[in-house]
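All protein chains but one are shown in place.
We call the chains A, B, C, D, E, F and G, going by the order they appear; numbering starts again at 1 in every chain.
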Amino acid sequence: MDVKSIEKLLNDVKNDAVSLDDAVKKLENLPFSDLGFAKIDNHRAIRVGYPEVIYGEGKTVDHVKQIVEHMNGNGDNILVTRCSEEMAQAVLDVCPDAHYNQMGRTVSISNTEQDIPEGYIVIVAAGTSDLPVVEEAYETAKILGNQVKKLTDVGVAGIHRLFANLDVIREAKVVIVVAGMEGALASVVGGLVKKPIIAVPTSVGYGANFGGLAALLSMLNSCASGVSVVNIDNGFGAAYNASMINKL
Amino acid sequence: MDVKSIEKLLNDVKNDAVSLDDAVKKLENLPFSDLGFAKIDNHRAIRVGYPEVIYGEGKTVDHVKQIVEHMNGNGDNILVTRCSEEMAQAVLDVCPDAHYNQMGRTVSISNTEQDIPEGYIVIVAAGTSDLPVVEEAYETAKILGNQVKKLTDVGVAGIHRLFANLDVIREAKVVIVVAGMEGALASVVGGLVKKPIIAVPTSVGYGANFGGLAALLSMLNSCASGVSVVNIDNGFGAAYNASMINKL
Amino acid sequence: MDVKSIEKLLNDVKNDAVSLDDAVKKLENLPFSDLGFAKIDNHRAIRVGYPEVIYGEGKTVDHVKQIVEHMNGNGDNILVTRCSEEMAQAVLDVCPDAHYNQMGRTVSISNTEQDIPEGYIVIVAAGTSDLPVVEEAYETAKILGNQVKKLTDVGVAGIHRLFANLDVIREAKVVIVVAGMEGALASVVGGLVKKPIIAVPTSVGYGANFGGLAALLSMLNSCASGVSVVNIDNGFGAAYNASMINKL
Amino acid sequence: MDVKSIEKLLNDVKNDAVSLDDAVKKLENLPFSDLGFAKIDNHRAIRVGYPEVIYGEGKTVDHVKQIVEHMNGNGDNILVTRCSEEMAQAVLDVCPDAHYNQMGRTVSISNTEQDIPEGYIVIVAAGTSDLPVVEEAYETAKILGNQVKKLTDVGVAGIHRLFANLDVIREAKVVIVVAGMEGALASVVGGLVKKPIIAVPTSVGYGANFGGLAALLSMLNSCASGVSVVNIDNGFGAAYNASMINKL
Amino acid sequence: MDVKSIEKLLNDVKNDAVSLDDAVKKLENLPFSDLGFAKIDNHRAIRVGYPEVIYGEGKTVDHVKQIVEHMNGNGDNILVTRCSEEMAQAVLDVCPDAHYNQMGRTVSISNTEQDIPEGYIVIVAAGTSDLPVVEEAYETAKILGNQVKKLTDVGVAGIHRLFANLDVIREAKVVIVVAGMEGALASVVGGLVKKPIIAVPTSVGYGANFGGLAALLSMLNSCASGVSVVNIDNGFGAAYNASMINKL
Amino acid sequence: MDVKSIEKLLNDVKNDAVSLDDAVKKLENLPFSDLGFAKIDNHRAIRVGYPEVIYGEGKTVDHVKQIVEHMNGNGDNILVTRCSEEMAQAVLDVCPDAHYNQMGRTVSISNTEQDIPEGYIVIVAAGTSDLPVVEEAYETAKILGNQVKKLTDVGVAGIHRLFANLDVIREAKVVIVVAGMEGALASVVGGLVKKPIIAVPTSVGYGANFGGLAALLSMLNSCASGVSVVNIDNGFGAAYNASMINKL
Amino acid sequence: MDVKSIEKLLNDVKNDAVSLDDAVKKLENLPFSDLGFAKIDNHRAIRVGYPEVIYGEGKTVDHVKQIVEHMNGNGDNILVTRCSEEMAQAVLDVCPDAHYNQMGRTVSISNTEQDIPEGYIVIVAAGTSDLPVVEEAYETAKILGNQVKKLTDVGVAGIHRLFANLDVIREAKVVIVVAGMEGALASVVGGLVKKPIIAVPTSVGYGANFGGLAALLSMLNSCASGVSVVNIDNGFGAAYNASMINKL
Partner (left out) sequence: MDVKSIEKLLNDVKNDAVSLDDAVKKLENLPFSDLGFAKIDNHRAIRVGYPEVIYGEGKTVDHVKQIVEHMNGNGDNILVTRCSEEMAQAVLDVCPDAHYNQMGRTVSISNTEQDIPEGYIVIVAAGTSDLPVVEEAYETAKILGNQVKKLTDVGVAGIHRLFANLDVIREAKVVIVVAGMEGALASVVGGLVKKPIIAVPTSVGYGANFGGLAALLSMLNSCASGVSVVNIDNGFGAAYNASMINKL
């Protein structure tokens, strides 16, 4: 709870601008809207810089639709991740202007213009099988108001493809590295640039990949300094983090 | 085996109220009914306070139907958990008054009135994706004869939603916390209330959640005292335990 | 943050009993004492029912000594867990009345009399190798103001030892089951009594015990309802939880 | 390679009853029939006491059919395990006398009469969800020429159901215990009888069961002596082992 | 609880040979001696065929000494496993005739003569690093009253060493296979003999052995039928099981 | 980056045979073709001896088709692995001469004749359920220009089947061992031949096989020297490695 | 390899300012010094912004001493992490001005003044047992030229301690969260501030913490966006990453 809002409210109480009962109520009730099944966190934009993102997996199509309608009514920018075909269609029915990225399984709705910072985020990916995660990261970074570049299929098995594109990486403000299998790309990029790197392990690979565990452990143990890691296949989280850094 | 019943039986034998053979038989055969494929534990109500609950998963629809019919004939209250659509339909065919909760995958049949204690159980859940587990816990607590309140979508990413509802948690007699992902809600609630907390990790989340393992380990390692844990997605177990405590 | 204290404070501000600046300060600074390296949570007694317990592992002897001295000055009851010989000696130097339990690795200091509830906690343990965990639980339950009984070496390999002592278990208000190896004792007790059971897996056992993992998984998967679980070897956590329930 | 057959062959060579070339060939080629995709181990009956059993999983229906036909032609007793509906039908087309156990997923063909030993194997199972594994074990023990008794749904949550049936367990020559969840039944039975126990963990259970891992670790760590363990859901392996012991 | 003893006792009660109070007491108190910290299971010899074995790890030297003294007074045969140097010395101080096997970490005391069956147990081990487990198994099998043969250093890397000793394996009644690293020896022996095999994985090996996990999984997944498994490094458990089988 | 090409280019720059700008461009752009979604590594043939292989899993059918068309236009030999029915059909539509191996899930296109070395690779497999991995390895080794022999169903449960075929193994230049379950075959073969062995664990097996983990750990811990291991079910990787060795 | 340096070198070659041989040599040899056992990466400062840090664990005292001497001669700023007492003493012998942090196990040597950016890094830690990791992070951030604030013992079990210090967190440019046990602090802070958060799981905790795995999984699965994670106990990595962001 923000010290400044407490101070303001206390002042109002003192000056009788706000009654005691109302003050207690405000402290409790203001910062979210209760839809019954969900409590939408209206206060988040102020607190952490961006409205709640809707994580589609495990939610019913109808719940997602209601949340989107509510947020859309507020004029928020909206992002739905892990969005199935059916869920995307339901959202498009309500907001025909929504943008659906099938490979990335995202739907975005842009209601408010934002200041776009000069620096850009680059998403570097090892192989074509990592594209769904790349696309999730891309859409997230875009809706959060960033310039983004993609550099895909530059895995370490053909490392010269990476070297030929070093400039676009080195000139970025923050780097997202997406890789499955052994995830070595994060370490190699980490050894070559002086920008913060957010590594996303993917669940792409043969047997002992164990659903992305191999790449995850690999990235956590990177011998290159400056690499931090998000969850397996979590393109959204990487881009959210990158956006925070890009906007500093 | 209950010392008192042995004593009673021994007395009866001594007084020739019961023959030796009958006594041996009784000790062996009384406390369950044998359906061939299943042995229904009639004695459980006396021993642990409630009739056997039917765990639907891995059983055939026909077996469940027969067990329900048998127990219904005894006038027991009945709960079927992990109940598929088809299984629920089969039970409803036999007992049209049965109550089916689709999200919670439960069927309940109330045949006997119970004393409802004054205290209530509160179920606190992190996100809307945790609702199936919440509903399983809810139905279990109800059929066991408790007042229950639900407080959902109060995860720590928007912690003020939790603070705005602290009263309903603090006034409960026992608290069930349901959370997936990193399961931090259990620790935060544990640090705020002086009631026993039963934490239920759920299998909701991205890659390195590993089917609920992340939340499970998180809750077991809670830095807040007073938190105990049940199995992943085990809403039933949490509510059963909470009911025992609520009825003390 | 407690709604009632906010209300009280707001009232004081409104009535000019408290200045605005002081109110803000109070909201921020009151509930802990800052020792530099540690922030002692004075407010916890009110919030969760008991002062902070000192977890000795990983702390320096000197830090623990300073925290004990500070709390002792406040007249708190004190419990140090995972306390090495050397650490215990340092505490005894400051508080000669402190009670050191070597097997349980605890030090307790009783400064305030407490109301002892009528019900008791029973600690049931599988083998003699589980005694350190039993003792940690025992000392915790005692300092928290409970009557406690111990029943050790009643593992399922000689199940009649358990049956001969069922009464003392059945008459308790809450049961702690401590077991290593396969931890089956929790399920067996769970099938026999109608009291809430808190199971503590221990790290006792051969190779594939994997430091208590076997007993932990076993207890989490208990086929008996009414069993909840705390961390491996966490006698303290089990007793803390049991005390909460015993005092309801 | 059997020392006695070598001796016999060497004698034949010495006496010119067998030519050198033939002897070498015999040593190499005799003990299996090559179907191209499979090498059927005809020698196994002599070496380990029973013909090869066909493990259906991962094999094509056509391959299984050919192997069955070949073995049937030799007059062998045949057992197919992990047999799908389609595979079973294909075998029944060739051998209409084959016996298909749908729940146990086995097909057995009895071509040769066997001596049945006096002692019997008892299969003790915790719950009705464990029945598929029980049936696999049952069919295996039968085709290998044993008397078998089944005792199901006697899990430790209602331990008196087990006690009421102790005689049938104690009089068996060897005991198979089948249990999922926490697998405690193996330890409890192990503490009550003086017969060798073969424990089969099953993959039945909630989340942290991890596909049978919980029961597996539990059984491996049994505090009761005399319990050995086979693979998860491996009813076949348990029965094979039990049959060896029963026939000693 | 044994049906026959209940029957006998009931008869005595009926005939006034035993008073009611005494009967209840007997049912409760007879089968163990309570040393305070331990309850010695006197009834086990009748129930499962052999007195309790003392597992030294995690027990204090003094506790072990007291248990040994108590059992020695009863004239039991005694086995202490996982026995440290210091613990062994303490036992030898009380019973100078005790036999200490340093490599196997066992102490055995033979007070009663036993019938030794004709069949023998063979312990087959892969390498010299497995010897501590072999010795534990050997001492266990001996004190339980069996003939035992040892065949060590016959791992599959030099498989002819095994073939040269096949007779001693084939003529045994039951086979214990002890192996670390990849534990392949169990499968190879299992493919060659028609006797029940009890496999003991050991914690011997390089990095990805993970404390015996590699050998454990390997043995559980043995492609040879007739192999059951005990815990990692559990020579005692294997021998106990083998003894049960050998005495059938 | 190859020192010799740098030297050559530097020389050209010095002699004005190449302009500065062109040289920089060449260093950056030459070694791959950019299809937008993929960067085909044309340089790989020179660098590591063979063109890129297309890993089908996780790629769209359309992407694979485009890559194949591009590479086919270059006259490369092509291999697609993990190729679904639909993907195979799409490739066959473009290149009717392509060879589809359904069991091995591969498509190969031979455009260039190669020198076939004299030595051959032998693929030794434990069971018929391992055939898909065998076929993947077989097709890989063929398209890379090797002679290959297959020896299947020679698992250690019937070890004489292996001995009868030792010659074909001993005369190979390099050996691939494919096995699931406990993977013991690798150790047994490793103890019998003096050729490098590449072991491929497969995901074939019962419960505690854990998707091939058992065989993987088993092979990594092989007591036989000279065994190296590739990923679970990775027939392609084993054959690629074997081809490198066979061509030395 | 940096495109600009290649361009420069090519130009020099073209203008005969550099001979061909020298150019090749330069491309190969310049960027590191070979000490025989180690190759010190002189080029790293230019490439990734900071000289190599010396990771002490697993290195001999003598090797570390030599590397420090060599780098000190170059006037580099130096950081040794995971530095034992003995290693620290050896470094202090050579550079008496070095700063040794015993709790953080670091030695730092400051030879060059740096520009310190205005923003600061805040290190937020859950408990006093996490202090070694906090100190490693602190020393790393300092030697890399940053302002750093520490906020320790603010774990979620007493969440008001955190709220009382929110300002110092909210005003930082980047936040490091250090926590063991269940690591919930990362999620709670992540829900309250709009700055990038780098989470460091520590190995502090009871049994099922599994050496930090619980906190690691918890942080990777954080329900709060904007949290990225480094390796367990890796205070250095977190601070390095934070420094990169702080200097943007």
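In the analysis below, contacts are C-beta pairs under 8 Å (C-beta built on N, C-alpha and C of every residue); 3 or more make two chains touch, one makes a residue touch a chain.
The structure displayed is predicted, hence computed values, not measured ones.
Asker: Can you list the shown chains that the absent chain is in touch with?
Answerer: Hidden chain contacts in the full assembly come out as A, D, E, F, G.
Asker: Which residue among F:V13, F:I121 or F:I198 touches the omitted chain?
Answerer: Of the listed residues, the one touching the omitted chain is F:I198.
Asker: Would you indicate which residue among A:V53, A:I143 or A:L220 is in contact with the undisplayed chain?
Answerer: A:L220
Asker: What chain D residues would touch the chain not displayed?
Answerer: Those residues of chain D that touch the unshown chain are 1, 3, 6-7, 10-11, 13-14, 16, 20, 23-24, 27-28.
Asker: Going by the touch rule given at the top, which residues of chain G touch the chain that is not shown?
Answerer: On the side of chain G, residues 1, 27-29, 31-32, 37-39, 41, 43-44, 52, 55, 57-59, 63, 201, 203, 211-213, 216, 231-234, 237 touch the unshown chain.
Asker: Determine and list the chain E residues touching the chain excluded from the picture.
Answerer: Where chain E meets the chain not shown: residues 127-129, 131, 152-154, 157-158, 160-161, 163-165, 204-210.
The rule we apply is simple: only the chains that are shown with their structure count from here on.
Asker: Starting at chain D, how many touch steps does it take at minimum to reach chain G?
Answerer: 2
Asker: Out of curiosity, which chains are bumping into both chain B and chain E?
Answerer: In this structure, the chains that contact chain E and also chain B are C, D.
Asker: Roughly how many whole angstrom separate the Cα centroids of chain C and chain F?
Answerer: 58
Asker: Show the residues in chain B shared as contacts by 2 or more other chains, in ascending order.
Answerer: Each of 1, 3, 27-28, 127, 157-158, 163, 190-192, 205-206, 208-210, 213, 216, 220-221, 224-225, 231-232, 237 in chain B touches at least two other chains.
Asker: Report the complete set of touching chain pairs.
Answerer: A-B, A-C, A-F, A-G, B-C, B-D, B-E, B-G, C-D, C-E, C-G, D-E, D-F, E-F, F-G
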